[in-house]
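For this view, one protein chain was removed and the others were kept in their places.
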C-alpha cells in the first residue's frame, strides 16, 4: 500500500452527531430502537410498555410463532421495484401496516399521541387513535393534514352514554373506521406494573427523584408538560391524585358486554367497524355476524389473557372462517418486515404494530416513530425483493415453508 | 405542569408498612410468596418443600405441561360477574381448589396445620388434613368453626390397627371425606433432603446455629414451640432423638398393600373415599372398582417416582376411563388460576394445591395461606372473565387451543 | 420447647469421617460419584472418561433419550419385596446390569481392573473384561472367587493370530461369554483427548507435575504402580515411551473386518457370542445370522460415530427384528435405576454401564465401584416398587407413558 492508497483509506470524518438524531440513524431495526427506548425512559415506563400479563407466556409466544416462520424465496422473478402500497378498510396505506391503539402514551414521551399522529401521517400510515389517549381525539385529528385517514379505537364502557358520545365525536372529527376492542372485560394482570406501582400519571415519589438523574430528558419533558390524563374523558374522571389507571379502568371495563351491545352502540356510526381481539374462528364469525366489517386477530400484545395463543398460530383458522366476508389484520408480536410478509402470505391484509412505535417514540419522539416506520418499510421491501415479489398482494401460503406449516 | 398539577402528583404517602403484612400485600402471585418463603425459612426446610425425587424430572414436567396450555378466550360473552363456587365430594367450596395433605408442616412455620386449617376455613376452601401432620387430627378439627368441611388423608400403614384407628378417629372428629394415598409403597428419593440431612424434627446442629442468624423469625418460633412430631401417632413412634422421618416412614410405608386392603380398612368409613396418586386409566378403573368415589390424579408433586408423567398430560385419559363414575381432581404443579382453568376445561372437578400454601405459610403463617388463596381465587376469576365464562362449570375442552391438544 | 425437648434435638454427633469413605457414603447417585471423580483425577483423565466423539452429539443424545422417558406407576400392587435377580446369557446376576468393557482403566485408579472385578464379584454383577485392559485377563480371572461369572470383550484385531490367541486364553481362563466389539473399524475422534495430548500411559510432563499438587492421591498411586499398559498384548506392543494409545489402536483396529471374519475367529469359542455396537435392525439380523447369541445395542458411549442415534431410541426396532432369536442388552447413557427400568420395559434383558463404574473407581477404588452398584441397585429396587412390580421381568411397554412413545 503506498501513501496515496493509504490516504484514500483514511477516514477523517467528523465525529458522529450526538444525541437523538444519531441514535435513530444508527438504529438498524426495531430492537435497536427498543434498546434506545430502554435507556431513555424510567424503568416503570419501560415495564409499562414491554410487560405482559402474568407469566408473559403469550407475550413470548407471539415472538416464538414468528421465529418459526420459514420464508421461501423465489429467484430471478424480475422484480425491478417493489410497491408496498395497499388499502386497509378503504384507506390508502403506504405499507400493509397500521399503528395499533396504545393508551396514555404521553408517559412514554411528552409529545405523545400528537407525535405519533404526525409521523404516521407523514409516512402515509394509518394511526388508530386510542379512546384512552392522553390527548383528545379532536386534537389528534387536527394535528394531521386534512384528509389524512385515521381510525378510532373504542372501548364499550360501562358508561354507555360516554361510549356513544365518543362514537359521535369520532364521527364528527372525521375518523374513517371504528376499531372496537373486544378483549378487555377486565384489565389483564400486568404484574410488572403492580410491582412498580405504575400509575397514570406517574407519581412524583422519592424513587422518581432518584430516577430523574438517570433519565433527565424524560423528566424534563414530563414536568414541562401537563400531567398525562385520559384526555377524552377528563370531565368524567376523578383528579389524578385520587385514582389510578388500574382503578379507573377496572371501573369502566364492563365484563357484561354482549355482541348485541355492539350493534346498539354502533347505530351512531356508519363507517367500517373492526373487531379487535379475536383469537378463534367462532369469535370471528360472531363478530362478522354482529356487523363487523373487519377483524383484528390480537391478544392485546400478550397483556390480557396469559396463555392465549400466538396470533400467528390462529390466523389461518380465522381466515378460513371469515376470510371471504371480512378483511383480517394481525396484531401482537410484529417487529420485522418479515413478520408482516409472513402474516400477509398466510392471508392477512396487513398488520398492526404497537410497541414498535412506542419504542421509537421513547427513543426519539416523532422522529423516532418515523424512523421505526422507515425501518419496517425498508425491511418489508427488501424481504419482498428477496422473496421475488413486487407487492404484498402477490404473497400466498406457498411462500411459507413446510417447517412453518408443520409447526402451526 | 403548574404547581397545582405537580402537587397533585406528589406522593407523600407514609412509608409502607414493614414486615409480613407488607410482604404478603406486595405478593402478586404464588411465585412471589415462594420468594418470600425462601428468604424466611432455613435452606433445609426450603428444600424439603421445594424438592422432588431424584433428578426432579417429574417436578419440572408438571410445570412444563401447564406452560404448554393454550387458553382460547371468547369475547363479549356478557359475563357480568363470576361465581367460582363449586361442590367437591358433597362439600361446598368457594373455588374449585382444595388444599393437599402435606405432612409435618410445623417445620415450615410453628403455627403449622392450625394456621392452614383456619385460613382454609375462612376462605371457604377444604383442607385435606394429613395423617402425618405435626398436629393431631382432633386439634385441627376443633380449630375451625363447627360445620367447616375438612377431609382426612390416610396412608395404609404397615400397622393396620393404627390405620383403622385413624379412620375411626377421623370419622369421630367429623371429617367429610377420606383421601387415601396410593403412591407411597416406599418413600421417594428426595435427594435434596439427603444432602441436607433433613430430619423431622430438624436437628439443632452447629450449622443450624449459624442459620439462626439468617432466619431469626423461624428459629425464634421454632424454639418457642414444642418440637414438631407426627402428632397423630406420637404414642407409637420413637422419641425424636432416636429416629428420622425417613426411617419411620420407611418402616411404616407398606409396599405389600393391595386394592383388597383398601376395601377392608374402609369398612370403618362411610363417607366418600378418594384415591390419590392415580396416573393412568387402568389404576383409575381399579380404584373405582375397589370402591373409591373419587380420583386425585397426582404424582405427589414429583416427590415419589421420578419420570412419572405430568398430571395434566394424563388427566384426559383418566377422565375418559372413569369420568362418568367418579369425580376427578388434579394435583401436582398447580400455581396459577389459569392452571386450574385448564384442568377444569379438560374435565377435572378441581385441583389440589400443596406447595402454594406452604409458601404462604412460610412467608406469613395463617395470613400467608389466606393471601395465597386470595391470589389464586383472584387469578381464576380474572381468567374466567377474560375467557368469557362466568363459572368454572362452563369450561370445556373447546377452550383449550389446538397447540395444547397437539402436545398432549 | 422445654430443656428436655431441646436436648433431644441437640446433635452432638462426632464430626463425620473424612476422606473416601465419607465421600462414597454421601454420594446419593452416580452423578455425585462423578463429581467426586472429577475432583480426584487429573483433567486429562476426567476428559478421557467423560468425553465423546467430535461434537458429542451422540453423547448428549443418550441422556436426552432417557430424559424423555415416561414411567407409569401402578398403585397398590402388593409388592411386598422386590427381587432384582436375573440371568444374563446363562450367568446369574444380582440385577439386570453388567459392567461394560473399558480399556486401560488403571489410568483412572491404580487398582484398575482388579478393583472392578472384585467389586463386581462381591455384588454379584458380571464384569466384561476388556481385551485392552491394563491388567491381564488371567490376573483378573484369578482375582475373583472361583465360579464367579465373567465375560471377555474382544476386538477383531488386524493381527488375527493375536485375536485368536486372546480367544483361547479367555476360554482357558474360564470366561463365560465373548463380547465382540463391532463399532471400531477405526478409533472415534475423541477431541478432548487430542486437546489434552492424552496418552496411555500418561506422560510425566511439566504440566503433570503441576497437576500432582491438585490430585496428590492419584499421582501417589500412579508412581507407586507399574505404568499402565495394554497388559494382554504387552509382548507385541512397543515400549510405552515410543507409542501412544491412538497410534497403537489405529494400527490394530481393522476396518476390513467382515461378518465372515467373526465366524472364523469364533471357531475357537463355544460359549455365547454377544455382538456389541448394533444400532439398527439390519445389523442385529446380520449379527444373529453370523452366529451371535446376543446383541448389545451400543454407540460406544458416544465415543465412536458422532450423530449416531441414542441407543434407547433404536432399541425397539432392534428388539422387533431379533428379539425372539437373541438376548438384547442396552449400553450407553445408563446412569439411574430408572434408565434400566425403561430399557427393560421396552424389552431389553438388561443394561451395561461403563462410565458409572469408572466414576466410582476414580472416586474411591474398589469401594467406589461397590458404592455405584449399591446406588444403582437401590434406585432400581425403589423404582420397581414405586411402579408396582416385584421383578424387572414384569415390566413391559405398557409401563412406558404415551409421551415417550410419541417421542421415539
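Residue numbering begins at 1 within each chain, and the chains themselves are lettered A, B and C in the order written.
In the analysis below, a contact is a pair of C-beta atoms (placed from the backbone, for glycine too) under 8 Å apart; a residue touches a chain by one contact, two chains touch by 3 or more.
Being a predicted model, the structure only gives us computed values, none of them experimental.
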Cross-chain touch to the chain not pictured, restricted to A:105, A:121, A:204 or A:387, is A:387
Contacting the left-out chain in the complete assembly, out of C:257, C:288, C:319 or C:381: C:257
Residue positions on chain C contacting the omitted chain are 54-55, 57, 182-183, 185-186, 188-189, 191, 194-195, 201-205, 222-227, 239-241, 255-259, 261-262, 275, 277-280, 282-283, 286-287, 304-309, 313-314, 317
Had the left-out chain been drawn, it would touch chain A at residues 1, 5-6, 8-11, 26, 28-29, 67, 69-81, 336, 338, 342, 379, 382-383, 385-388, 401-403
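In this section, only the chains that are shown with their structure count from here on.
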Field rot_deg for pair chain A/chain C, CA superposition, rounded to the nearest 5 degrees, holds 180
Multi-chain contact residues (two or more partners), chain C: none
